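All protein chains but one are shown at their positions in the complex.
Chain IDs A, B and C follow the sequence of writing; residue 1 opens each chain.
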Amino acid sequence: MLTFLFKRTLYALISLLVITLIVFSLSHLSGNPLDALLPDDATPQQIEQVTRHLGLDRPIWVQYLTFLQNAAMGDFGDSLKWKGQTAAEVVWERLPATLQLGGLALLISIVVALPLGVMAAVYKNTALDAVATVIALLGQSLPAFWLGLVLMWIFAVMLGWFPTSGYGGLSHMILPAVAMAWFQVAALTRLTRSAMLEVLDAEYIKLARVKGVRERRVVWKHAFRNAAIVPVTYFGVLAGSLLTGSVVIETVFNWPGTGWLAITAIQGRDFPVVQTVVLFFAVLFLLANLIVDILYALIDPRIRNT
Amino acid sequence: MTKNDPILCVKNLRTELALSSGAIEVVRGVSFSVNKGETLGIVGESGSGKSMTALSIMRVLPRPIGRIAGGSIRLDGRDLVQLTESEMTRIRGREIGMILQDPHTSLNPVYTIGNQVIEALQINQQRGGLLEKAISLLKKVNVADAARRVHAFPHQMSGGMKQRVVGAISIAGAPKVIIADEPTTALDVTIQLQYLELLEQIQQETGTAIVFITHDLGIVARLCHRLVVMYAGRIVEEGTVDDVFNAPSHPYTVALLNSVPHVDRKVDRLYAIKGNPPALHEIGTGCSFAPRCPLADTRCKTVSPPTVPGKNHGQGHFAACWKTGEMA
Amino acid sequence: MSRRALRRLPLVPILLLFLVLIIPAFLATWIAPHDPYISNLRARLQPPVGFGGSWDYPLGTDRLGRCMLSRILHGAKYALGISMVGIAIGAILGTALGLISGYLRGWVDVIIMRLVDITFALPSILLALALAAISGPSLGLVVLVVVFVIWGFFARQVRAETLSLRERDFVARARVAGASGGRIVLRYILPNIMNTIIVLATLQIGVVIILEATLSFLGIGIPRPAPAWGLLVADGRQLIVSNWWISLFPGLAILLTVLSVNLIGDWLRDWLDPKLRQA
């Protein structure tokens, strides 16, 4: 178990190192921060001055090593766009907003998709199953930004139930979180349903039934825990998709999180912030997958004991 | 408690599976009864409907396709077919227990042995000191080192051990009837014997009735008092072990017995009988065994056979055959 | 089994797919009522038939007076093209690496699987934005992103199946008979995982079309004036209130296509390989 986790962590760290290299080279290929920072009428002197000020005149590998060394210490440089803040601060400040929204979306996905998938499997080929299938298919068939806008128009503008956009409490979060979660609900419902179908055919389910376990307990205690491996595996992917989804949804709903930040930073060619966001995303993703590995072991003693 | 009180009485049971190609009847009017403290064997090839009969009694047919289409299953006088699902849940485990075929898959891999035994105890209203009770139950089914094993997971145990645990679970509620669906098929031969001994021991201690489903006539001979032989969803012969073995009164039973040269050897398939059991949706009006039967004539193929007394007219020995009289 | 499954062929989705995607993709030039690029500035923002519009433009026109129906019909080419090309490259790449990884195991396996981890861990949308900042958006970039996003799924699934197949008797027998590794992989393993690959590829079509739309929303999709569906929806989203048809109809085209592709994929999966249900 410990070796397993150790190996996983080591892999994650190696991946991270490669990711830093990719991120660094990409962001430096992607143009000069001057392009966005300077006004349309910048003079040659002004350009030169700002270049020197940003340290962009040094060789690229020196910039990378400096970056790596500093990054290891948690220093990703100063933001070029948000003056007076380090890139880490800029990202750190927006992170809660993304985590709140992503967390709620994750919660919605789980709270909706798991029961829906389980019930669809238990009541296979019934109306409930059909409804679950439709929800699942619709979610995977609509671009999130469009769904977001439609939700905004219906529930904020026409019905006035929620605020249209912006950062705020729960009421602000519901529409974007639903828009973000829908695709995940779809994927997760399908996965849960098929995993449950498989498990419900198992002999130990039959044994649980014949020993007199109540049906609800058969489903949730005996079947679900075994089927859970599949949705849990998906959580790793889910974490990544939610972060990526945040880029689009945060833009539509004007939610000041890291996804919105990433777009703004790329448009502004703010390397340090772009790098930090991508690395944050990658670290979160790798962490989520480590957690998935741990969850695996918790759920399934066969993994735990090997 | 007298031996001749029927505790479980199945009458004219019919069970259907709704497949996409249409509903088929897999149990076609089965009747038998089991007395207190008795062991009844149900013998047949795979597909003969013996497991479906067991699942019908437990009312755990595959969902959503399986359903009981008719008949009654009286346990101690109550018709299980008429019970609601929640009433049935209270019957399972407490009044009828069941042991499944494959111990490797019938225990839940993610819970400890103790957890699964204790759950069975809880279902049967046991409270307090559950761990100790679980350990003593495990001891009862001869699980060595039960105090430690109670914390083990199924994958850490051998098949024989697991099947003992399943046995322990099935007797946790001291049921009146235990249905054992080929419980030893997946076990090694030596372990099989030990397990059968265990079942006998349990029966002696608790006086429970056992319905033992198997295709292994050797086991039947060893363990059962009476047996029914099933073919294509019907009972073709019924009687005491002695009567049936000594005077088989249905050509199918004869073929079965012939395919087992040594009573102690189990066989998986009845190679000695030519042909295969019929697909259930292809069954015609006559005797289902007719296509494979060496004695069959036109009547056999067209008219359903009557139930007639066995050859030696032993008590409770019947066969469903036109030709019983003609058999040597 | 298979004959019964065949009888349950999902006819409605297949019909829809032909109607919305395949026929338009090949025949748009002949069936579209107008040139999708020619605008009629006198007929800007015409509503569709039944909402005050005329049969000249059955689904209305966009802000430059271009026929929405024609644009959607021509857009099918892009949806089909991007899915086919992107998935073909992604599937071939992923399958090749998955086969190598699963067959050779050892450090090759570790490296390839780390690559998969890395592509999953990198936020593809942000990378696409960064790449678009270098060279501007292009068709090639969209294909690249598609390949980047999907190859890992193929690699993982193919590797898992290769791992189990290589332990099977027929592979062992081939090895004993002296077949080379390449031959074993191509002759014995690959044919056995073709079903998996086909099913996965079908299910990815929906993913790709949605991805294309998302990239267009961020301004880095297929470059205008191409009438790619994602671009049409993204472009029309601002006018969602008064000129709803600009984004609704291409959105419906996406919806119907992805819906039917998924239904067909589900059916294929059940038919070809029930094991894949967890994929």
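The rule is simple: a residue touches a chain if its C-beta (ideal position, glycine included) is under 8 Å from a C-beta of that chain, and two chains touch if they have at least 3 such contacts.
Assume contacts and distances are computed from a predicted model.
Per UniProt, the protein behind the absent chain is "ABC transporter substrate-binding protein"; the candidates were "Sarcosine oxidase subunit beta", "Oxidoreductase", "NADH dehydrogenase subunit C" or "ABC transporter substrate-binding protein". Contacts of the undisplayed chain with visible chains (whole complex): A, C.
When the full complex is taken into account, the listed residue touching the unshown chain is A:G268, out of A:G102, A:G139 or A:G268.
Within the whole complex, the absent chain has one touching residue among A:A88, A:A156, A:L191 or A:L238, and that is A:A156.
Within the whole complex, the absent chain has one touching residue among A:V131, A:L170 or A:L298, and that is A:L170.
By the touch definition given at the top, chain A reaches the unshown chain through residues 31-32, 34-47, 49-50, 52-53, 81-84, 93-94, 149, 152-153, 156-157, 160, 163-172, 251-256, 260-261, 264, 267-269. Mapped onto chain C, the interface with the missing chain covers residues 37-39, 41, 44, 63-64, 132-133, 136-138, 219, 223-225, 235, 237-242.
By definition in this document, only the chains that are shown with their structure count from here on.
In this assembly, the chain whose C-alpha centre lies farthest from chain A is B. Averaging Cα coordinates per chain places chain B and chain C 52 Å apart. Averaged C-alpha coordinates put the centre of chain A at 22 Å from the centre of chain C.
Listing the residues of chain C that touch chain A in their complex gives 110, 114, 117-118, 120-127, 129-131, 133-134, 206-207, 210, 213-214, 217-218, 230, 233-234, 237, 240-241, 247, 251, 254-259, 262-263, 277-278.
Those residues of chain A lying in contact with chain B across their complex are 123-126, 200-204, 206-215, 222, 225-226, 299-302, 305. Partner chain C is touched in their complex by these residues of chain A: 11-12, 14-16, 18-19, 22-23, 26-27, 29-31, 137-138, 140-146, 149-150, 153, 183, 191, 194-195, 197-198, 230, 236-237, 240, 243-244, 247-248, 251, 262-263, 266, 269, 274, 277-278, 281-282, 285-286, 289.
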